[in-house]
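A single protein chain has been removed from this complex, and every other one stays in its place.
And now, chain A:
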Amino acid sequence: MTVIDPSPRQAERLGPLDELDTPEPLEALFGDPADPGNPVGHQAFVDADERGDFLPAGRKTLESFGIGAEFVPRALGGRLGQADDLARVLRTVFRHDGALALGLGAINLIASSTVWAAGDAGQRRWLASVLLDNHPTAGAITELAHGDDLSRTRLRATEREGGVVLDGRKEVINNVARAHAVTVLARTSEEPGSRSHTLFLVDPAAVPRERMRFLPRYRTSGMRGTHLGGVEFLDCPLPASAAVGGYGDAMETILRCFQVTKSVASGAALGMVDTMLRTVVDFGTQRRLYGRSVTELPYVEAELADVFTDLLICDAMTTTACRALHVLPRQTSVYAAATKYLVPEIEQHAADRLALVLGARSFLREGPHAAFQKHFRDLPVAALAHSGATVCLATIIPQLPRLARRSWFTSSAPEPALFQLGRPLPDLDFGQLEANAGPDDQIVATLLDVGQDRVTDPTLRTLCGRLVDELRILRDGWRALAPRNRTPFAGPVGFELAERYAVVLAASACLGVWWHNQDHPNPFMRDTAWVVSALDRLTVRLGHEPLPQAQSATRQVFAELLSRHAEHRAFDLIGRRLH
């Protein structure tokens, strides 16, 4: 067992908006990714991807940073306090390599959050020590045969002779063969329904070797370095103390914890698109066609500005979802799932357009732009790895009719701290999260509070007017929806309304972030250009024509993109220097 030394691990983080010329400590460890001699640069990660393995130097970088502590609550000696801080740390890793970020990063949150939420003091202490030692962990939740339909889980846990016996298998599980701690979802009653499952915390070193067998690795098209494996338990005995929380509690625990994992994972994965955009701007500023650089072609300029705007939209939505876990924990069942649906959609579309700009080079597995094709393959895998789009929409469909009936145009705006990037929040409290959302959608209330009552810029007012109209249509649409369309058998109409809701939610988050960060050190973030562009793009998603007045905003966004690119700054709401 590790002796917990609180001094370095408890070190204060740089405030998100403080000293924006200073790179984050982890980013500094990665250094300049474009330097071909950098042992953790793009070239090294591309080579590791070709070999289908984690880059050993990348793993060492994460270990020297003490990545495991990021997942351990501060009360247990780690650094996990705020969900948006964790998302930004993981975003740094995603900027460099998706396989590393998922397999040695995000997966630890999926594996551990259920234990922080429902485990006893002994389990929490033990798992904290595993992570603080930077050992890998795994979460064996889904089964290949049942996908996201967790209630059909077959792996069985039976009480026997004062202990428990596990029997069954889990497949497509990240890092399971290397993990020092595994959380396992098991069936503990044959009754159908959602009270028949229990989570167990397994120490693979403590179970009889012949009772726990690892299955061959699965190879994947993207995230090739991840070790997706399987595990089979053959009447494998565990102590009774391995149960995490009460018998029958697993589905509820998972519904609560996955709000955290979905929000954080969505915010983290933006790092991949950041790198893709950077790679394409590198290319576009260097390559000359028709006597000018590619980025000077008006079409390319607009495409790149749009992708940067998309990244700002995604960051506003994910950061707000993460902070809502602290500020509006009763509502996040809807926010997390809407975010996990919309953000990967926007990212994929952005990546597709970037690939067109990069042209032939988007396929090349070598050379200065090779990082692009790797991230391009990794992105869709990351999007699916933890609840795909459809399943996220299916989670919010049953909940939206009630928000339409009880909350929209009624709820009041949230406290500004929700949006204030530099404002610290109380540590994450899993006990506050609820399996379904209460009727109090305060993020969308921001659309009325800021968009209707405070905005004076005429272009922005027009865009907000469109969004308020949309909210009205959504309210009427959800109220009129046949009850069947709010159940697991919902038809396409429910899905479309849910998609449109997610767009309005994203727009509300952009408005909240813009309005409540007028102390941002970068004047660009205080100005209206980015939020005009963001709302213009989101209303186009709802079927509107782009607003002609928004075009000058696009040019400002493009100028900011070029200056951030030249200064090696992140393409997100913060804009910190990367190296």
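As a convention for this text, a contact is a pair of C-beta atoms (placed from the backbone, for glycine too) under 8 Å apart; a residue touches a chain by one contact, two chains touch by 3 or more; residues count from 1.
Throughout what follows, contacts and distances are computed from a predicted model.
K.L.:
Since a chain is absent, check the UniProt entry for it and pick the matching name: "Ribose transport system ATP-binding protein", "Sarcosine oxidase subunit delta", "Phosphopantetheine attachment site domain protein" or "Fe(3+)-transporting ATPase".
P.N.:
Missing chain, UniProt protein name: "Phosphopantetheine attachment site domain protein".
K.L.:
Looking at A:Arg484, A:Arg526 or A:His579, which residue reaches the missing chain?
P.N.:
In the complete complex, the chain left out is touched by residue A:Arg484.
K.L.:
Among A:Gly37, A:Gly162 or A:Pro192, which one touches the chain that has been omitted from the display?
P.N.:
The missing chain is touched by A:Pro192.
K.L.:
Determine which one of A:Asp440, A:Asp457 or A:Asp527 touches the chain that has been left out.
P.N.:
Of these options, the touching residue for the absent chain is A:Asp440.
K.L.:
Take the complete complex as the reference. Which residues in chain A touch the chain that isn't displayed?
P.N.:
These residues of chain A touch the chain that is not shown: 150-151, 192-195, 251-252, 255, 333, 394-395, 398-399, 401-402, 405-406, 410, 434-436, 439-440, 482-484, 486-489.
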